[in-house]
Structure formats: C-alpha cells, structure tokens
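Take a look at this one; I'll ask things after.
The other protein chains are all here in position, but one chain of the complex has been omitted.
Take a look at subunit A:
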Amino acid sequence: MSKVDPKLAKDIAKYGAVDFSACYNCGNCTAVCSLTEENASFPRMMIRYSMLGMKEEILSSKELWMCYHCGDCSATCPRQADPGELMAGLRRYAIANYEPSGITKLIFKSNPFSILLTLVLATILGFFLLTMKPDFTVSRWIFSWMPYAVIHLMGLIVFSFTGLTALLGIFSMSRRLNSKHNTDSNKTKKSIFQSIGEVMTEIGTMGRYQKCSTDEGEYWSTKPNLVRPWFVHWSIMWGFIGLLVATILDFLFKDPATTIWLPSRILGTVSGLFLIYGTSLAMFYRITKPTKTYEATKLADWMFLFFLWVAGLTGFWMEVAVSFNLSETLSQVIFMIHTIISMELVILFAFSKFAHAVYRPIALYFLARNRE
C-alpha cells in the first residue's frame, strides 16, 4: 500500500527534472534502455514513482544508480518527457535525501545558496591557510582575536561533520537498498567477495557505460573510444583516484617532490593528465551539447567539473613550478587556490554531485548481491 502524494512531483522538479508529467507510460524508454535487467521496467517506473510521489520507492531504487545518462530514453520519448534528465534529477534528489542535514537540498535547489556557500568556504579556508604563515600581517590580525587552537578545532569539527554526514548518508542508502521489500528473501544471495568483485570490474571497465548510445546510427557509434563519454568518465574517475593515492603517498613519506621520477610522482603526473583530459572534454561536451544528454546542465554539474578541472590544472602548475623554479609568489597563490578547491571538494563531498562516487558503488554492490 502506497499513499499517493502529488506534491512530491513539484519538489522533484526543483532538482532539475523538466517535464516528466507529460509521460503517458508507453514504456519506450524502458525498451531502449541498455542497462535495465530483469523486470525493473526502468526508467519508466521511476517516472511513475515521481508522478505519484512514492518517495520510498525512489530512494530505495538500485537501478537509478545503474544509469549513466546516455540519453537513449530521452531521444526515444514520444512525449518529450525527458526521462534521462529526470533520472539525473532523481539522483540529485536521492543524494539530498540520504544525508540528514538538509544542506544538500539547499545546494541543489538554490543556485545563489550554493555559490554563497562556496565563496564563504573559500574565504574561511583561505584564512585557515594564511595561518600556516604566522608572520603575515593578516595572520597576526586573525590571531589577535582567535587563537590558533580554536581555528584548528574548528577545522576538525567541520571535517568531522562532513565525514559523519557522509557516513549517515551511506547508512541511510544501504538500509533502504537492503530493505525487505527491495530484496527477495527466497533468493540466495551472492557472496560478498563475488559481489565486490563485480563492483570492481564495473568500476575498472565501465562495462555498462561502454554500451551507451553506441548502437549503429547513434551518435557515439562512429566516434573512437578515446572521446566517448565512458572513457571521459573513466579518465576523470581514475585520474582523481590516482591523484588521491599519490597525495597520500607524498604525505606518508613526507618527501616533498624532489624528483619527478619518484613512483608516487609518476603516478601523480599520469593521473593528473587523465583528470585534466577527462574534465576538459566533459566541459567541452557540456558547452557544445553533442547529444541530448548534455542539454540540461545544472550549476551543481558545472561546479563539480570545474573544481576538478581547476584542482588538476593548479596541481600541474605546482609540479611544473617545482621543476622549473618559477615565480614563488605566483606559485604560492596557485598553491592556495589548489588547496582551497581540493578542500572544498572534500568538505562538500557528501553534499554535492561528488557523493555519487560512493552511492554508485554501494548500489552496484547491492544489485550484484541480489542478482542471479
């Protein structure tokens, strides 16, 4: 028994879904969707849930996270209901509703708020960075009314808060995806290791994404793999993971980059190249809009991409600066930008599009476990 709540549709619409009320349930979107398996009737059923306001069904959908928004469904829709865009909107809606603080809701729904938040965070982080150079005038002025310990504590609180929120979001999602009505208790589940293996394979190969819009006659079918969306996404993701690992290695060995031939440095350089390649191409597609997928880009998409791009570029600049002894002041400014952007990415992890990086694997995991 589900209570119908038509008001929810209006709320969902604020997350970027355009005109899904035009849907008349023909099911063309489900028929063309290369990702659906079993009897999920995806994405049609998600449209139905949205129209009827069936919140729990939306939040406990695994299929929603299987979708890479190739746009096949939107291209086939006879009513211009744009199911692909609705799926993107529903993922935003889900990210906003998994975490309990309500901040994500504001970020996704209000552009002014998300810009303001970014700027405020940047300012605070800037101050925080300046405190690392205690002889600065500004630093002395800050310390005159706020001791270093307080600033340090504040930093800890902010990071704990964002970490905790992310954990609560993950918990909330897992609970729903693993709920009784969402899993068939009669079916034997796959082993945990096998399921994780499947998730890793998908993350490693983007096997599902590779199938998107590549059938004969479709836009990407004639394009080389290197410029296809799946590879763009792969580059951004593995580029970021590579950079994260390189940074951790640098931090662990306390070895400031003295030579570019250090293994962690090589990893960092290669990953950085992938990240910049991927983000540049992704932004290019969002500007030129080669397919329907790119038609409705939200500010949240732009910010996430832009932050990754800037983080990549500035990181590279520093590497180049270290090797070629470029201007120190300029390098310090660039270093600040790099650090601020990276910190914002981390702090806003649970509250932004970035959160999909954990939600998707979790959904993949539960799907793998419950599948034959």
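As a working rule, a contact is a pair of C-beta atoms (placed from the backbone, for glycine too) under 8 Å apart; a residue touches a chain by one contact, two chains touch by 3 or more; residues count from 1.
In the analysis below, contacts and distances are computed from a predicted model.
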Per UniProt, the name of the complex member that is left out, chosen from "Xylose transport system permease protein XylH", "Peptide ABC transporter substrate-binding protein", "CoB--CoM heterodisulfide reductase iron-sulfur subunit A" or "ATP-dependent endonuclease": "CoB--CoM heterodisulfide reductase iron-sulfur subunit A"
Contact partner of the left-out chain, one of A:Y24, A:W145 or A:W261: A:Y24
Options A:M1, A:L252 or A:I287, residue touching the unrepresented chain: A:M1
Selected residue (touches chain absent from view) among A:V18, A:L52 or A:V158: A:L52
Positions on subunit A where the hidden chain makes contact: 1-4, 6, 9, 19, 21-22, 24-25, 41, 45, 48-49, 51-52, 54, 79
